[in-house]
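Here the complex is missing a single protein chain, while all its other protein chains stay put.
What follows is subunit A.
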Amino acid sequence: MFARASAVVFLPQCGQVRSMATLKDITIRLKAVKNIQKITKSMKMVAAAKYARAEKSLKPARVYGTGALSLYEKADIKAPEDKNKHLLIGVSSDRGLCGAIHSSVAKAIKSEIAKLAGAGKEVMVVNIGDKLRGLLYRTHGNHILINCKEVGRKPPTFTDASIIATELLDSGYEFDQGTIIYNRFKSVISYKTDEKPVYSMDTVANSENMGVYDDIDADVLRNYQEFALVNIIYYGLKESATSEQSARMTAMDSASKNASEMIDKLTLTFNRTRQAVITKELIEIISGAAAL
């Protein structure tokens, strides 16, 4: 029985023998790569158009966002260290093929969760964008509070930000301190994953410098804080959208370039193969004629 088994096992294991790629194989591959190049080139043009529009609307959004954050900077509001409930808002989008946009935000969120959970604090995450959910739900699924879909198809508006903020406030998670993690747009070829703080009403009300501000009652402060939350989310959405379009533009551009390179190489191989086939046929004919 063992002899038979070992006889069966002893099959000649040829290593990888590459037969000469036929003309047909190369033609098929060449056609496929040319199609891919067309697609990536058109995706790059679409991303370029969307980027131009996003960048134009980013300018007022930046003034708006920095205006909204200036209170916290000028009044030097800092969250007390011993607070336990944290909130992370991660801004990305639904679509891929844009380089490291989603993974950089996910990486920042993961390291923040590790740091805060290690210090014993409670952390919940708001995902804006389906890609972020996909990156986080397997390992940190129990930290996810809200998921937002249909992000990135159209340019973000103030209404979108207010819907997200309303969901967050209605969820009932009374966070003490929060951070919004987004991709700040630096230039066409570069962006940076950045964080901005989000303060809860209690933190702002109890901060020492708030006494400077005159005539504030709880109602006004609550309205002000809710509006500020929407503003910060809007600012993060706008910056991330612009970064995403510029990253997609560069990614598709390099994909088109790579595809062009492959086309050149394949064309050369094709011509060489074609000449080799013709030579072979000629040799056969000549040797056949010589044999007569």
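To be clear about the criterion, contacts are C-beta pairs under 8 Å (C-beta built on N, C-alpha and C of every residue); 3 or more make two chains touch, one makes a residue touch a chain; residues count from 1.
Here is the rule we go by: contacts and distances are computed from a predicted model.
Peer 1: Could you tell me which of "Nucleotidyl transferase domain-containing protein", "ATP synthase F(1) complex subunit delta, mitochondrial", "Cytoplasmic tRNA 2-thiolation protein 2" or "Sodium/potassium-transporting ATPase subunit alpha" is the UniProt name of the chain missing from the displayed complex?
Peer 2: Spelling it out: the chain absent from the display is recorded in UniProt as "ATP synthase F(1) complex subunit delta, mitochondrial".
Peer 1: Given that one chain is not shown, which residue among A:61, A:116 or A:132 touches it?
Peer 2: Answering carefully, the residue with contact to the hidden chain is A:61.
Peer 1: State which residues belonging to subunit A touch the missing partner chain.
Peer 2: Answer for subunit A: residues 57, 59-61, 63-64, 67-68, 70-71, 74-75, 157-158, 212-216, 220-221, 223-224, 227-228, 231, 234 touch the chain left out.
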